[in-house]
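A short write-up of the structure that comes next.
For this view, one protein chain was removed and the others were kept in their places.
Now for chain A:
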Amino acid sequence: MSCGVLDEEEFSRCCQLLLHHSDSVGDGWSWEAVQSSDEGYLKKTVLRSVPADQSITQKHKESGSDSEQFDYCRFKTEEQGVNGSADSLRPDVEDEDDCVCRAPGGSSCSSVLQFEYHVLYSCSYRTPVLYFRASTLGRSLTLEDVWNSVHPNYRLGLQSRPLDAITQQEHPFLGQAFFFLHPCRTEEFMKPLLQMTWDQNRPVNYVLSWLSVVGPMVGLDVSLDYVTLQQPTV
């Protein structure tokens, strides 16, 4: 590994080590092979209770004329204009029948969501990439649910340029709509870390280090006991 990136072979090696540890502690990661080849990706499914954020709903209602339209939103695959100032999505009128119904006054309760996380390798960026999607057991999903899973520590950075951060993307292998955390920043934040550990002759598991950073950004927790992971032999 060098300069903040890694090749696909090393990606696979790092993933296998991660899987080995996951198996030993029952953390739930699995490897999805692609066409019986060495190529594949990591996958994990998590159930999470996500409270709908009432303050966000009410704040938005006060902010302007767009707000009344925005009691709900949908995952969409077609192009959608983004309001430059408020970054609000316009509701999809055709889907009105399927939209989330919020009780008057913006009251909300928590719901159980199923989050699915996939770690793929990006050949163009030469880094891992995190894909994720969420589905609900019982009610239609809102964008706010996914947004609420983003740790507050990272919301500001992600909010400032949402189009560059979390966007909807077609899963390269499944062809289904997922969200993904754009890999454009990965090399930049991995590079100093890798340089330091390289200088000190302490190679790290790239995928693990990367995942520990980006996971919390999208609600995925990576347990501390992964630190005991053996490093891949170079």
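Following the convention adopted for this analysis, a contact is a pair of C-beta atoms (placed from the backbone, for glycine too) under 8 Å apart; a residue touches a chain by one contact, two chains touch by 3 or more; residues count from 1.
Keep this in mind: contacts and distances are computed from a predicted model.
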Complex member absent from the view - protein name from UniProt, among "AP complex subunit sigma", "Metaxin", "Ubiquitin-like protein ATG12" or "Large ribosomal subunit protein uL22m": "Ubiquitin-like protein ATG12"
For chain A, the residues touching the chain missing from this view: 56, 59-60, 63, 70, 73, 75-83, 86-89, 143, 147, 151-169, 181-182, 185, 188-189, 191-193, 195-197, 200, 202, 204-205, 208-209, 212-213, 216-217, 221-222, 224, 226-227
